[in-house]
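The complex is shown incomplete by one protein chain, all other protein chains being positioned as in the whole.
Chain nomenclature is as follows: A and B, assigned in order of appearance, with residue numbering initiated at 1 for each chain independently.
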Amino acid sequence: LVNVMAKDSSYSLVFAARFQSLYSSQWEFPHYEEFESGDSNFLIRRARLKFDGFAFSPKLVYKLEVGLSNRDISGTSVYTGNTPRYILDAVLKWNFFENFELWAGQTKLPGNRERVISSANLETVDRSLVNSRFNIDRDMGLQLHHSLNLGPNFLIREAFAFSQGEGRNISTGNLGGYQYTGRIEALPLGDFSDYTGADLSREETPKLAVGFTYDHNANAVRTRSNSGTYMVNDIGFHEADINTIFLDAMFKYQGWSVMVEYADRTSDQPIAMNSDGTATGAVVNVGDGFNILTGYVFKNNFQVTGRYTTIELEEEITGAGVETQYTLGFSKYLVGHKLKVQTDVSLNDYENNIDNSLMYRFQIDFHF
Amino acid sequence: LVNVMAKDSSYSLVFAARFQSLYSSQWEFPHYEEFESGDSNFLIRRARLKFDGFAFSPKLVYKLEVGLSNRDISGTSVYTGNTPRYILDAVLKWNFFENFELWAGQTKLPGNRERVISSANLETVDRSLVNSRFNIDRDMGLQLHHSLNLGPNFLIREAFAFSQGEGRNISTGNLGGYQYTGRIEALPLGDFSDYTGADLSREETPKLAVGFTYDHNANAVRTRSNSGTYMVNDIGFHEADINTIFLDAMFKYQGWSVMVEYADRTSDQPIAMNSDGTATGAVVNVGDGFNILTGYVFKNNFQVTGRYTTIELEEEITGAGVETQYTLGFSKYLVGHKLKVQTDVSLNDYENNIDNSLMYRFQIDFHF
Partner (left out) sequence: LVNVMAKDSSYSLVFAARFQSLYSSQWEFPHYEEFESGDSNFLIRRARLKFDGFAFSPKLVYKLEVGLSNRDISGTSVYTGNTPRYILDAVLKWNFFENFELWAGQTKLPGNRERVISSANLETVDRSLVNSRFNIDRDMGLQLHHSLNLGPNFLIREAFAFSQGEGRNISTGNLGGYQYTGRIEALPLGDFSDYTGADLSREETPKLAVGFTYDHNANAVRTRSNSGTYMVNDIGFHEADINTIFLDAMFKYQGWSVMVEYADRTSDQPIAMNSDGTATGAVVNVGDGFNILTGYVFKNNFQVTGRYTTIELEEEITGAGVETQYTLGFSKYLVGHKLKVQTDVSLNDYENNIDNSLMYRFQIDFHF
């Protein structure tokens, strides 16, 4: 952490970095009968350099975050100029009027809460399957953010984003149409750290945040809206309107935290077609998912978490059955989210029962 | 911006970063008749981390600049070890005697002015077509720089470079021969910021800089001297002596700036051949280009610019007709070149009139 403030207060810079060391292991467990020897993986899961501060005026805030680990920067393709996807955030935020902020550049869209919570501030080893299947991640464009107090303890936040709709680090420009995202949030019991996992501050009164996002990606060409495989066909790309909605909530009280999330994706043309009407094989990942996570932090900053996740893609389109995951986790916050050790075990249950598996993970998350 | 000076003045370090957010849109306009719906592109156009300072003595200056954006680091090939081209500058500059400086490492060659002006200090959204077709960019090797005062207001600068001739970030070594670059500059009306676009300091007396570069790349194997496609043939590489000259000038006076640039490229063997004398299809981009840019900065730091660019590659060799571009631009310098908003519209006129197009761009350039 380097924290610099210009002598004339004309700018500030905070530099921080972090890395996560992850060990994971997975065993096949078909029909919960034959427990098969599994795979294991040591990984620098995430490693980041982060620069933020204000420039020229406290009303103009910037953020630049780059990824360093192989998993952070993967996704190289012809659409990224055959280069790794190095930049996560490169965004300016301008508080141009009262509670209004205009954002320009590349950053997370105002999508599901779990995604927008920094991977540095999770109370679990990693995000849920609902997030990995449905999130709308980052994109380039403009966002307008606003917040509003409806009384001393009732906070409303609104966000609208207009973006390219192709995802982060794309250098081949817009294919199909643009992406439009709207989100509204209510905090009816007062402000709190609703974008941080675990109730480390042990809220004395119950706190609640509820959010709803509607996202429309017009003539999208990727299977998960602005991410996933490109739906190439014989004349270029299959284009489909893809709509994604998220409904989520965060509750915290005296060490308890509960995060709930529902996601649903639909499309007018989910099956990618060639010009002659034959299917290309690619399909939009339509369907829905639900996730509930709860945790309790003991006074020694040791936390127990439980998570239930279920994903139901539309089987007639995607061919995928219902997938359910049960996770039991433990976290020890040595220095809050700055230095923590997290471990969990998950049971993955598939509708066909053949792919059932057990997964164990252990992670050290470190910030400096 | 982090600015560190050792307590014993044994070294200094300035760290700075920047990113450009670009929106561009292009419409086809064949024969200026059928205006066709166009492509658009949101892009983090450039993002950079920059380290410079002196070490051990103020006479030894270093610079390290790395690119982060997909456009900055693209160009991955077998010649770069299949890795992105991350490093822009990694150079030591040693003032070993009076006005002499010896440079070692990778940095820009003393080529055309427009190229050597940092992309951070342009008065337009981006450089001209003359630059993109003819510039000699960066290379690895040695440079000798010298400056000379011919009287109180007459400055001469000379530079000579000896380099590998393959361009930046090449890890496969020298192919063909080396590259030799000489440049001479005259500032007959006194020193000024001749390597910065826009007359933001509103020079009270007229200021002029004139420069001339001669570059010889012996047995070069790439179509644009030390950049462009490798001219592979059946027995390895086609080798050609490629000569590039640049004549350029910068004029500033009371808010007015004028930058003129002429480039010419010739080669003894412009058509790449196989060992049996058949053409491989690759050709050296021989021809010339001319560019004139003028701008006027109003007292509120709002600037209007106009640019005329014409490129005439040798048609019998390259098959390309004359290409002319007319650009009208507007820049608002909020904090000089550190925070500026720039927009322009360009008409691209091709000799065949079929490829005519209109291009619109909007860019925010931010430094911290």
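Following the convention adopted for this analysis, a residue touches a chain if its C-beta (ideal position, glycine included) is under 8 Å from a C-beta of that chain, and two chains touch if they have at least 3 such contacts.
Quantities reported herein were computed from a predicted structural model and do not represent experimental measurements.
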Inset, instruction - Can you work out which residue in A:Ala186, A:Leu208 or A:Leu339 touches the chain that's missing from view? - result: A:Leu339
Legend entry - Residue among B:Trp27, B:Tyr86 or B:Tyr195 that touches the chain left out of view: B:Tyr86
Inset, instruction - Would you mind spotting which of B:Asn41, B:Ser163 or B:Thr181 touches the chain that isn't drawn? - result: B:Ser163
Inset, instruction - For chain A, enumerate the residues touching the unshown chain of the complex. - result: 1-2, 17, 19, 21, 39-44, 47, 68-71, 73-74, 76, 84, 334-335, 338-339, 364, 366-368
Inset, instruction - Mind listing the chain B residues that contact the chain we can't see here? - result: 2, 4, 6, 11, 13, 15, 51, 53, 55-56, 60, 62, 64, 66, 80-87, 90, 92, 104-106, 139-141, 163-164, 169-174
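In the analysis below, only the chains that are shown with their structure count from here on.
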Legend entry - chain A on chain B, rotation in degrees - Cα superposition, rounded to nearest 5: 120
Inset, instruction - Compute the distance, rounded to whole Å, between the mean C-alpha positions of chain A and chain B. - result: 39
